[in-house]
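One chain of protein is taken out of this complex; the other chains stay put.
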Amino acid sequence: MNKVVANADEAIRDIKDGMTLLLGGFGLCGIPENCIAALVRKNVRDLTCVSNNAGVDGFGLGLLLQKKQIRKMISSYVGENAEFERQMLSGELQVDLIPQGTLATRCLASGYGMPAIFTPAGVGTEVAEGKEIRNFNGKDYLLEYAFDADFAMVKAWKGDTHGNLIFKATSRNFNPLMAMAGKITIAEVEHLVPAGELDPNEIHTPGIYIQRIFQGAAYEKRIEQLTVQKRN
Amino acid sequence: MNKVVANADEAIRDIKDGMTLLLGGFGLCGIPENCIAALVRKNVRDLTCVSNNAGVDGFGLGLLLQKKQIRKMISSYVGENAEFERQMLSGELQVDLIPQGTLATRCLASGYGMPAIFTPAGVGTEVAEGKEIRNFNGKDYLLEYAFDADFAMVKAWKGDTHGNLIFKATSRNFNPLMAMAGKITIAEVEHLVPAGELDPNEIHTPGIYIQRIFQGAAYEKRIEQLTVQKRN
Amino acid sequence: MLDKNGIAKRIAKELKDGYYVNLGIGIPTLVANYIPKGMNVVLQSENGLLGMGPFPFEGEEDPDLINAGKQTITTVPGSAFFDSAMSFGMIRSGKVNLTILGAMEVDENGDIANWKIPGKMVKGMGGAMDLVASAKNIIVAMQHVNKAGESKLLPKCTLPLTGIRCVKKIVTELAVLDVMESGGFRLLERAPGVSVDHIVKSTAGRLLVEGEIPEMQID
Partner (left out) sequence: MLDKNGIAKRIAKELKDGYYVNLGIGIPTLVANYIPKGMNVVLQSENGLLGMGPFPFEGEEDPDLINAGKQTITTVPGSAFFDSAMSFGMIRSGKVNLTILGAMEVDENGDIANWKIPGKMVKGMGGAMDLVASAKNIIVAMQHVNKAGESKLLPKCTLPLTGIRCVKKIVTELAVLDVMESGGFRLLERAPGVSVDHIVKSTAGRLLVEGEIPEMQID
């Protein structure tokens, strides 16, 4: 049950042009830094990336945007990213904006073998256009479909050789969901330990959802909005 | 945010005849022993109980059955329980048998604000009778509805005064799901600690889903099938 | 007339002991500073946290601990982390008691627009559509008029909608209003020093003014 690969390059070896990728993280928090760097090195192109955000200029998914490797982004909030904006306005980049809870729940649906889910998010808005609406108990819901993605890439705090994962604080965010939703899921971790070292009661993502795992390196963990208070 | 009540009797004080209750546990593992005992003392009647199993003669939900307090059981497997069988065959007790995964996912739906979910379990069987069937990608699914229950009662290993819960081993089972699905959820715990003592990273059920919590007493934790091997 | 902190202070009076609250970006964030002493309110951050605390002290920031605005934060005792599906699960199932968020426009039906201006760069709706579609209790914190001096309380929203029939109450620099079941705004309170006439002139949507309108008590 050893799922360990040497590094990010080996983990993404069979990712090909035109594939659909799910990437964990919220803003720059909990993003699979090593996998993104390897995608840049491999220079795979025409990617469809499903990720809550699209990184910033020069970091996160911004690195893939810079090299024009992404054809389409499916996100809930694309933030402040000059290159993103330029590509979107020029029509080089397709962008599908979907509600954050819909994004999360569509991943959950994939991981839980549910072909579709109902959510009220977007009813009465342009998000509902072309979608099936159904009323339950007097309230309208949209039918939203599970994702069908070739690969998922997630970042965890700790992981074991069986692929069991533990996330830290709010870097959990979309990671456990996308981990469940990939046909092949790659986990990069800050601390890779032998099977048996993690408490089975504390595991957030059971290894059955993970196909490849590796010890990440040189994490930058950039902060997008540094907000602090002075001691007095 | 202190949700602590003194004991089970206080926790169930406003449960009334005819209500629908969700009860955590699998077999006798992780059942809310103190709450069940209090329901017996209070002698509320005509209950609809949603629980994966129905206890055994003389323990768990068997205690409520003995006193004829249950009008209807919604379960996946009702096991070996002579009084249960007698009441069911005599027509005193209504029994709805539903697939275990359907039971779990209908609770999840309630807790996640999804009015209904799709599952393939039961397609082509008598479970599908009268239910809506829908085909996604060539496979048939049943539409199953979220539960709408007055109270949920769960048993956790550790809990804090805010209602955050941690379960132990396989006593987790249906507990986190039913905890999310009750209009009012009561948690009984083996170890009640002040808010701040549990690691926020290790919490299985966030306190927002819990309305009342108490320190349980005198846990029996009976074993239904003792299976051991001899040392040699 | 209130400043941003005044609006936040007034909204803080809507909090109740035991509430779980989601605060949007902008003025709503300031509400956290005015939670009455001794009142238990737990702040939810939709990126996966219940029990959000203040900003960390300099040097103690943790890149793995941020709020939905991507700001570094801390936790309070009794907090819990979870994934985004559970986070929106608790929002959709109505466990979050109160949502406070900003808006570009609100209308007589309680519709809200706060995510998109056609022709301008669109950043996305984030979690706003989930929040407004699910919350039982939504308070909008915003300026009564926009920078061009036009009312943001309209007969009908002109911008792309975020959600429909969802706004219950509005707190602006001029007034507290609610949205009536039958449609239309109702004036509940006026800001210190602000006349009813000023509020009437600043409100484009139908406005019910009934009886004496009390001045807000915010301190």
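Per-chain numbering from 1; labels A, B and C assigned in written order.
One rule holds in what follows: a contact is a pair of C-beta atoms (placed from the backbone, for glycine too) under 8 Å apart; a residue touches a chain by one contact, two chains touch by 3 or more.
Here the structure is a predicted model, which means the values were calculated and not measured.
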Partner chains on view for the chain not depicted: A, B
Listed residues B:M1, B:L23, B:A152 or B:L177, member touching the removed chain: B:L177
Given A:N7, A:T161 or A:T227, the one touching the chain that is not displayed: A:T161
For chain A, the residues touching the chain missing from this view: 1-2, 110-114, 160-162, 164, 180, 194-196, 200-201, 203, 206-209
Where the unshown chain meets chain B, residue by residue: 26-30, 52, 75-80, 85, 88-89, 97, 99-105, 107-108, 119-127, 157, 167-177, 204, 221-231
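Throughout what follows, only the chains that are shown with their structure count from here on.
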For chain A and chain C, chains touching each: B
Most remote chain, CA-based centroid, reference being chain C: B
Approximate Å spacing (C-alpha centroids) for the pair chain A, chain C: 29
Distance between the centres, which are taken as Cα means, of chain C and chain B, whole angstrom: 36
Overlap residues in chain A, where contacts from two or more other chains coincide: 105, 119-120, 167-169
Overlap residues in chain C, where contacts from two or more other chains coincide: 49, 75, 81-82, 85, 88-89, 91-92, 134
